[in-house]
Every structure is written in C-alpha cells, then in structure tokens.
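Complex shown without one protein chain; remaining protein chains in place.
Each chain gets a letter, A and B, in the order it is written, and its residues are counted from 1.
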Amino acid sequence: MAESLLKAVDIYKSFVGVQALKKVNFEIKPGEIHCLAGENGSGKSTLIKIISGVYSPDDGHMEFDGKSYSKITPIEAIKNGIQVIYQDFSVFPNLTVMENLAFNSELADRRHLVNWKRMREIAEEAVAKIDFKVDLDALVGNLTVAEKQMIAISRALMFNTKLIIMDEPTTALTKKEVRNLFNIILKLKERGIAILFVSHKLNEVFEISENFTILRSGELVATGSTSELDAKKFSYYMTGRDFQQRHFVPVNLSENPIFEARGVGMGGRFTDVSFAVHRGEILGITGLLDSGRTELALSIFGIKPIETGQFLVDGNPVRISSPQVAIGNNIGYVPEDRLSEGLFLSQSIADNIVISEIDRLVKSAGILDKKKRSAEIDKWVNELAIATPDPNNACQTLSGGNQQRIVLAKWLACNLDVLVLNGPTVGVDIGSKHDIHGILQQLAKEGLGLIIISDDLPEVLENCSRVLVMKAGRIVADMNAGETDEKTILSYML
Amino acid sequence: MMERNTMQPLARFEKLYSNDRHLWRLIFLIIVWMIFIAITRFSRFYSLLNFQTMAAQFPEFGLMSLGVMLCMITGGIDLSVVGIANLTSILMAYLLIQMTNASGMIPAYAIPLVFVLAVGIGAALGIFNGILVSKFHIPPILATMGSGELFTGICLALTKGNAVSKFSRTYARTINNRIFDLIPVQLVIFIVMAILIWFLLSRTVFGTKLYMLGTSATAAKFSGLKTDRLLIKTYMLSGVCAALGGMIMLANYNSARADYGTVYTLQCVLIVVLGGVNPVGGKGKISGVVLAIILLRMLETGLNRFPTISSYYISLIWGGVLILIMVLNYFTENTPRFRKKIAR
Partner (left out) sequence: MEMKTQTLLKKLSRRNEPYIFLVLLALCLLIEVRSGQFFSSNNLVDIASALIVPGLFAIGAFMVIVSGGIDVSFPALASLSVYATTKYLLDTNYQGGVWVAIVMALAIGAVLGAFNGLFIGYFKLPALIVTLGSSSVFKGIMQGALNSKQLTTIPVGMREWGTSSLFIAKNPVSGLTSRMPVASLAFVIVLALVFLMLRYTMFGRGIYAIGGSEASAHRAGFGVVKTKFIMYIMVGMIASLAGVIRVCMMQQAHPTNMLGMEMNIIAGVVLGGTAITGGRGTLLGCMLGTLLIVIVENSLILLGVPTSWKSVFTGALIIIGTGVSAYQVIRMNSTRKIKAKIQEVV
C-alpha cells in the first residue's frame, strides 16, 4: 500500500459550546477517490474546512506528504496541493473564461500588473490539462453549469495539485454531464491526484468512489471500502435509524381523473404530452435534467403556460395562464429549488405557511382575521410535525426537512386537489425524506392527486403508483411502478 | 409555545428588546436628547407652541418618507417623491388660482376638491412608476430617478422655474389652522396616513404580501402572488403620500415651485433607513420610521435653540447618527449571526 497523502488524526473542533467534530480520523492516498458523506450538521463541511485551512482544529494533527501540522493556513494548504471546489464554483459571471482561469495563479504569484498575453497562455495551458474545449473570450455567466465546473476544475489543477475536494459536484448536472465529470475524475486519478467527494447521493458514492467515510453528529461512524457498502447500511450509517420501505399502494382511486393533460406542448421543451391523474394516485414523472420534466411542471402551475394542447381539471378544460389560475383550480406546486423559489427564508414560519391561502383568512375586504390565521398555523404545525418552539421564528432557523414540510403545509392549507412536487426531497436528510414520503402517501390516501417529478429513481419507485418517463420532451414510457425496476426506467431515460 | 406562555417578565422584556433592538435604540436616543435639552434649554424647548411648530413642519417630508418606506419594504426605492409632490402642488396651485375670485376668496368646496384631485394625481404618477418597475423591469432606483427628473422637468416647463402663488390665502390659512386650537392640521393629515399605512401593513393581507414580496420576488411568484399588481399598488400609495406632502408644502410656503424640497429626496431615504427599514427589502416597521422622523425634527429644532451653534450642524449630526446606528447594528446583529455561521 502506498503512503497516505493526507492523514487527519484525532481531530476535535467545537464552536461556542457545540462539538462539531469529535476525535475524527481521516486518511486519503494519492490517486484515491474517496467519498465523504453525512447528513446536514454531521460535521463534514467542518472537516473540509479544517483540511483546507479555513479553520484550525482544537486538538489533533494532520500529516501531509509525511509532514505533520497541528494546524494549517489556507495558503499552506494550497502550497501543499490542496484545492477546494465549492458548490458555486467561485467563478466571476461577469468576466471572461480567460480571466476566471488566470486570476488565481496571477494572484498567487503576487503580480500587480495584467499581461493579457500571459493570461491567455495560462488559460490555454489550464484548459489543455483536461482537454476542455471552450471559447476563452466568452463570458462565464453565459456558460452552462457543467462548463463552469470544468473551469473550476482546470483552475484547481494549475497549482501542482495533489488533492481536489469537491463539494456536492453533481447537484445541477445532467446525467451526461455527470458521466463526463466522472471520466475526468478517473483521468485525474491516473495522474495520481486524489479526489475527495462530498456527497449524500447514494448512487454516486457507489459508482465513483473506492472508499468512503461517513460522519454523524461530528463523529466518525464508518469508513472503508465502498464495495462492502449497500443501500441499507448506507442509510443506517447516515441516520442511525433503520427504515422500512413502504411501497405505495393506491386505495380509493377516483373514477374520473382529477387532472388531465391532452397533447400539451411548450416552446419545443416538451411536445404532445398526455397523461391523467386520479384522486388517490401518485403519478411519477422522471427523466434526465434536460428531458423537459421541469418545464412540464412549471406549465402545469402556469409559470410557463403551454402553447399547444389543453389541461383539464375535473373534466373541464382550463387555460392555466398564471400561478393564480392554477391555485384557483386547486393546483399547488412544490418547486425544485426550495430555498429561492419555495420559501421566504427570513420571514416567519407562520407567514410562510399561510401566504398562499391568505386571501381566505379575512374578516372582510382584505382585513386579516388573526384568529383564523393562528388556527391555521397551529393546525399545520401540528399536522406535519414541524419542529419549532415558536412559529414566529424565521424560516431559516429550520433544517431542510422541516423547511420542506413548510412548503407542503403552504399548499395543503389551500385545500388542493392536485399537488405537483418537483424533486420533493432534494437536499433533505434521509430521516426527513422518509417522513416526507410518509406524508405524501397519506395525502394520496386522503384523496389528493399527486404528481412527483424526480430523478431519484428509488423515490419514484417507492412512492408512485404509475411512472412516466420523459426523454427529449416526449413521454417514452408509461408503466406501473410495481411492474418495473430502476434498470428498465434507466434504459428508457438514456 | 409552552416557553412563550411561561416566560418570566424579565425574559419577556428581553425578548421585546431583542426583537426590536433598533426601535429601542431610537427611543433611547430621543429620550437622551430630550433630557439634554431639558437640562440646557428647558424653557425655550418645552413650550406648547414649540411642539405645535414642530408638528406642523415634519409632515411634509414625513409623508414622503412613509411612501419611500413602503417601496423599500418591497426591495425598491422611490426617488421621485419630491417630483410628485411639486408637480401635484403646482397643478393644484394653478387650479386654486382659477378658483380664486376677485375678492381673494375661494368657494367652500375648493379645498376638499384639490385634496381629492391631489390624491388622484399622486396615485396616477405612482402607478406610472409602478408600471416602469413591474412591467418594464427597470431597477426601481433608476426608474424613479428618471421619473423624478421627468416630473421635476414638467414642473420647470410649466412654471419656467418661477413660484406659483397669488392664489387665495384661505388655503394656507386653513391648513395652518389648529384643531381645537391645539393640533395642527398638517399633523392630522400625517397621522391619518400613518395610521392607514400601519393598518395596511400589520392588519391586512396586502401588508403580509408586501413583506413577502420584498423578501423574495421569486418565491412570491411561486406562491401565486400577483407581484406586478402588488408593486403597482405600492408605488401608487407612495405617490399618494408624496402628493399629500406636496399639498402641505403648498400651504407651508403659500406657493408652489419646481425646486421646493429638493433635499427631501435623500433625506427621506435617510429617515427610512434610520427607521430600521432594510434597503434589501422584507423588513421594516412604520413605528421605526415615525420615530426617526420625530428624532430628526427634535434634533433640528433643539439645535436651533443654541444660537451660537450653526444650524447647519444638523446634517453633520444626522449623518453621524445614521452611520452610528448602522455600525451598532453591525456589531450587535452581525456577531451572533457570524457565530452561528461558524457553528454550522
């Protein structure tokens, strides 16, 4: 076995009374692909920040290339070949690719003047390292997410890099782009560069990494070879709980569909899409990121109205031209990006719950009925078990799972017939994810029609009664969830 | 929720304080200043007449500040308030001239009529701003800067820069009256508007929606709020406030002119920020803004009681207070947040 590249030994770290890391050990070898997993608050970002020198540990030490450090500064970390690629890639959208690539090394060299020719050379050299074809004079703001990531990777490679830490690198990538990213990671591995992957996506952990480390509440709970890990063990390590999968079986399906799409299409993003949802049913729609699934969801909710075909609510054709029309027809939408689209983070939990039904909580002519309002709030806080001491606290004080419950509560309060959920458990802890699935299944049993749009196949298979697969804007398969499996769905998706 | 009910009085007070730290700071400053004045210039400050004078002075910019506050809660700003005020007062001055008869009198319905018309004009100009911001997606700071310039331009074109006066003195006399010989009419107008806006913000659906829109326009859209109409209504209200401010200026100066009150544009923004409204949107209370208006007026009037000190120092003190309060907020509010961030 080769010498380890980085070793963190017995790391302790606490912040104002909170023990963030307790005696954590971590090791990575040159050319190793290692996955660091853990729920929110498990301490994985703290560990990364200690490795990259942003924080210094309270106790313990690190060994890098055989040298021992009790703490390390960010500059020392870079000099030792450690590079971190953050989720936002740290790019400048307003500047050219060339400048984005060259700034770091120019600043590291403490240059004060700009030599555009040298900048171009540096940039050309950087993209050549991973065979990345891009117009150096293009503005980074106009590039795709995957291209921005490539810029971040090529930039990280310019410093005699030995270890690249990637924070949730696949979040906004299409399947094809993820494949491309994995190829590049494998190439880097050949060159002896170690990759530390921070992720909580199970399939990625299995696919790319050789070894894994899982943290929970600041403690190391498991580390070892990925080949010895399976889905059940993984979720147990992550949460400390055992989960029973509850496959959804619809009961009391309504005779007529509550919502129907007939040959709908919008601006070439999707065409000729037809489906029907009954009360008591959970319909799954899956597909790759660019399959048109999100656009379809936005059309159902009226954000991007359809151009051809028609929607029917309870058998009556309706023109859903805006979210207000959708809500008027008892359709709700849980958006993909909860933080920016679903919630008013700095406002109270209470207001977040009632905002969409607020026009109904009035005495007369727009005057708020405080009693009705607080009755609604208490009802939904209890019903969805939102964990908060006071609903007047700001929404941002809650965890991801509880925040998603607020978004659900907001729509349930509107007495819906149809609820569209786009990625209902993205970024939610495994424990909360389980609970949210339970809530959704319960809602269907109570007579709601649900549409789940997700690329999390286990989630779709577990919760939906029927699964539609979208590809390049069309529906290519319509299956009963009980009669299919991940492999079949994937074969339709790709 | 259990905790909330069993809270000790002291803890409850602490919570009250920490919820509205900014508000308490303003109250503290006002009290300190009042004590200081009481010790040094008691007789020249603490007279009924002095308070009545102050109460007649602040409504003109106070009203405009209320409008700016509404816009700032939505994450915007209104730099056209002075333009709206002047345009309204000039148009109404022309109307009053028309209605003034040879003996210098105006009919009894004239004053209610000009107020109704002023509200209408203010609303229309505000709607114009709202459309620029919501339908044309022009950043509010630029849209209202441009429209403010435009409105002022129309004033200049109409008046050639001259003052419009020579209308019946009855108007000014009526507005400068005191109800029961005690409360200035200007103050009454201000209080009516302030209560109306307080009611809108805290007791109506519109208010809740406004704060939510200011917090996140995207989330507002995804929650089914009619964001365009909300914005247009907000700027309309701001226009109405500004127009009423203009009508008070018309009375206080007994004339209207294109360049009256030009310093008010930035002064209003300053008051609103000092009142604790977050320029990014989503936060702010009318109580804070009213306190900031009062503090400002008291500082200025109090300073005037020291003849040896140039009254111009007021703007120094005032800018200083603004920066001081912001720095205090930085230390008290950023630090715990910073700590929380690390703990994550």
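Going forward, a residue touches a chain if its C-beta (ideal position, glycine included) is under 8 Å from a C-beta of that chain, and two chains touch if they have at least 3 such contacts.
Remember, it's a predicted structure, so these values are computed and weren't measured experimentally.
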Selected from B:I35, B:L142 or B:I179 as touching the chain missing from the view: B:L142
Contacting the left-out chain in the complete assembly, out of B:I121, B:A217, B:L270 or B:A292: B:L270
Residues belonging to chain B that touch the chain removed from view: 79, 132, 136-139, 141-143, 145-154, 156-157, 159-161, 262, 266, 269-270, 273, 279-280, 309-320, 322-323, 326-327, 330, 334
Residues from chain A at the interface with the omitted partner, ascending: 86, 88, 90-95, 99, 103-104, 106-108, 111-114, 142, 267-269, 290, 472-473
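As a working rule, only the chains that are shown with their structure count from here on.
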Centroid spacing, where centroids are CA-atom means, of chain A and chain B in whole angstrom: 44
Of all residues in chain B, those that touch chain A in their complex: 1, 3-4, 203-209, 211-212, 215-216, 218-226, 282-283, 339, 342-344
Residue numbers on chain A that touch chain B, as the complex places them: 15-16, 18, 20, 41, 45, 55, 301, 303, 323-324, 326-327, 333, 335, 340-347, 351, 354-356, 358-359, 361-362, 366-368, 389-391, 410
